[in-house]
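Below you'll find the structure I mean.
Left out: one protein chain. Kept in place: all the others.
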Amino acid sequence: MLKGLTLAGLGAVESEERFIELAGEGGFQAVDIDARGLIERLGTEGAAAKLESHGVVIGAIGLPVEWRAGEDEFLAGLPGLTEAAAAARALGCTRCCTYILPSTDAKPAHFMAVATRRLRICAQILGAYGIRLGLEFVGPHHLRTAWKYPFIWTMEETLDWVEAIGEPNVGLLLDAYHWHTNGLSVDDIERLQPQQIVHVHINDAPDLPVEAVLDNGRLYPGEGVIDLEGFLRGLQRIGYDGIVSQEVLTPAMPEDTPEQLIRRSKAGFDRVFSAAGIGAGGR
Amino acid sequence: MLKGLTLAGLGAVESEERFIELAGEGGFQAVDIDARGLIERLGTEGAAAKLESHGVVIGAIGLPVEWRAGEDEFLAGLPGLTEAAAAARALGCTRCCTYILPSTDAKPAHFMAVATRRLRICAQILGAYGIRLGLEFVGPHHLRTAWKYPFIWTMEETLDWVEAIGEPNVGLLLDAYHWHTNGLSVDDIERLQPQQIVHVHINDAPDLPVEAVLDNGRLYPGEGVIDLEGFLRGLQRIGYDGIVSQEVLTPAMPEDTPEQLIRRSKAGFDRVFSAAGIGAGGR
Amino acid sequence: MLKGLTLAGLGAVESEERFIELAGEGGFQAVDIDARGLIERLGTEGAAAKLESHGVVIGAIGLPVEWRAGEDEFLAGLPGLTEAAAAARALGCTRCCTYILPSTDAKPAHFMAVATRRLRICAQILGAYGIRLGLEFVGPHHLRTAWKYPFIWTMEETLDWVEAIGEPNVGLLLDAYHWHTNGLSVDDIERLQPQQIVHVHINDAPDLPVEAVLDNGRLYPGEGVIDLEGFLRGLQRIGYDGIVSQEVLTPAMPEDTPEQLIRRSKAGFDRVFSAAGIGAGGR
Partner (left out) sequence: MLKGLTLAGLGAVESEERFIELAGEGGFQAVDIDARGLIERLGTEGAAAKLESHGVVIGAIGLPVEWRAGEDEFLAGLPGLTEAAAAARALGCTRCCTYILPSTDAKPAHFMAVATRRLRICAQILGAYGIRLGLEFVGPHHLRTAWKYPFIWTMEETLDWVEAIGEPNVGLLLDAYHWHTNGLSVDDIERLQPQQIVHVHINDAPDLPVEAVLDNGRLYPGEGVIDLEGFLRGLQRIGYDGIVSQEVLTPAMPEDTPEQLIRRSKAGFDRVFSAAGIGAGGR
């Protein structure tokens, strides 16, 4: 497993180039950034060199397509997806992720049908470039009733959706926060095949009843009550050898400097990885 | 278009063999029956001879798979589906149909995901045998709230589901009753491609506000208020050359004899087909 | 059926804009051009206005992807395909075509496997935009041994390939020349469903043994020995209501002016369509 970062939780990082530098300096091995933008600014060779010189790879790109709204907006995003996939491939990134809101104002069965078709098309384009699509189920209870109808929020439902989409390159983005708020156990992880997991997010939760945990109330790994030791050990036991990226969503941007926040993140990673008995960057 | 019958509306027909005889004698060209059962009783050659000697073909078979309940029940039906598809093919039948309840007690988005996968598998097996799968949307308003959550009931939603399933051999079963209770127009039919329609049901509705029409309150074609002339003309205009089968669901079995009911059906067909300017059995 | 033109056989037309004008003035209703290029030059509204003011639609675009060579070249074409599909959709064009060389220097089974995957991806991208992909089988006998191994060249083989690709929006480009050089009959057309045909090419062949007919030895419709009357009548009988575009490949560019060549083409179309009993532009 590689230790990675997203920008969520790092405060005011001035650019993605600076993000790469900070991640490398802070002892991280992967960053979740926009591969296409990096190439637009630095060129393919320049982008690759920037990553390499700081010892980091791109963990995952975000899915740059509006698949939740109207058909025209969806189609308008596909040329950009193709470019994004080509850019990710050029930089060796093989993961692209999106999240699933647990409730919806749309008729949920119909929205599911439309979204199944749309995400299949996204997966097909990504698959042409050797990139996998990870779907992130979202667990916090308050979001399950934030819109009119329930959509889906459990791991099992999401795995069923992966099968409904039906492309070989689709799987889960497993986020420790959503694992926790769904009340899942280490056994639930150990029932997975490693290839069912495209990407992993790590973070922590306050000591509240699971029903009261807020989506943007996240803590740094090791600073809360999630059994991250079990979470990581489960991933290792099934042979997951991908990326574990920190994602800490908070109500307001942290006031500490990015340098301070990355040190704090690194300390958290070290604590939970070592508790799980996983060496630095080791498989 | 071929004029066809289902058993719904024919009263106490003693067997499917008798159904074939009655349909042929009554001037109909197609029957919706269980091809596999017919072959089991008569043999393939006997079944083919029975149909041919009465001048009828099999319009459609029903989907013999429980796709709405648990996974074990679903899987238990697949061997039978394979046999049913082989039987249908042996008798020249190329259509298999199922209906969609407009509401559900299950979480609708999850049920949609599961049902998408299951119906795809059914379509794949049927497709191997050259058989198409028709999905019937169900319009009556009382069924939209008969279970806890809305599922889907419109033609547009069903077409979106067809695309989510993603197999070339899936399309609509278009039933005049559901067209009527969805408030659809002839224009809505004319926007279809003929190959999007796998099968057609015909029947009529009482002169009630559309919201009050009950699913089992159906009348014989030409005895109610549905614009069947427009319905048939629309089908003909887009080049639909398949089967139009009567399906009359009633609260209790009709008391007339099957012979009387078939004559009544035939009179209704003749009236609405001739109003639509479509000759006997003509394309 | 709409009467259409490709540039093949029109001599030195100076631009696609001029092609549109000539087609409209010459009484044609469709042109096969590069929708994306037209939009790049005129803008979407300008391109649509140009077409409309000359009374023509775009029949089909060519597939702008190198699917026969290396994987990098293939992938490099996909962003352009997405743009081309968006452009075609913006101008109301729903067809994209490519041709199949009947022999190959590659190991043919492996090439077939690779090409199946690649054309599937193309079809998936096109399908997102509501565009169909037509595969043109190529009949002339000399091309069947022009490279080391046979590939495919018959209509049946191509239909089998369409099923191997497995996307609902893939079908045939049926070219009268390849129909002729394959020794096909009107019955072979009448066995098709109209939706299996994405696009049609028309042209004529010299009075030679079929084995001696050269791919670039084509004549204008009505000037040779192909049974175009039967060809068109078969298409009409099955309900094909798409485009029939002239494609006349010749060893050297014709010396007549485009205006003269379009008049000649129009005379040929009029002759064969009227022999087939099909009115001007009528379905």
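We call the chains A, B and C, going by the order they appear; numbering starts again at 1 in every chain.
Simple rule for what comes next: a residue touches a chain if its C-beta (ideal position, glycine included) is under 8 Å from a C-beta of that chain, and two chains touch if they have at least 3 such contacts.
This one's a predicted model, so the numbers in the text were calculated from it and none came from an experiment.
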item: Of B:Ala30, B:Ala86, B:Ala176 or B:Leu235, the residue in touch with the unshown chain; value: B:Ala86
item: Candidate in contact with the missing chain, chosen from B:Ala49, B:Ala128, B:Ala212 or B:Met253; value: B:Ala128
item: Selected residue (touches chain absent from view) among C:Ala12, C:Ala49, C:Ala76 or C:Ala109; value: C:Ala109
item: Among C:Asp105, C:Glu163, C:Glu190 or C:Glu211, the residue in touch with the chain that has been omitted; value: C:Glu163
item: Hidden partner interface residues of subunit B, rising order; value: 75-76, 78-79, 81-83, 86, 89, 121, 124-125, 127-129
item: In subunit C, positions touching the absent partner; value: 104, 107-114, 116-117, 120, 149-152, 157, 160-161, 163-164, 166
item: Residues in subunit A touching the chain absent from view; value: 166-168, 193-195, 239
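What we mean here is this: only the chains that are shown with their structure count from here on.
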item: Greatest separation from subunit B - chain, by CA centre; value: A
item: Subunit B against subunit A, contact positions shared by both copies (same if over half, else different); value: same
item: Euclidean distance of C-alpha centroids - subunit A vs subunit B, Å; value: 45
item: Residues of subunit C whose C-beta touches two or more other chains; value: none
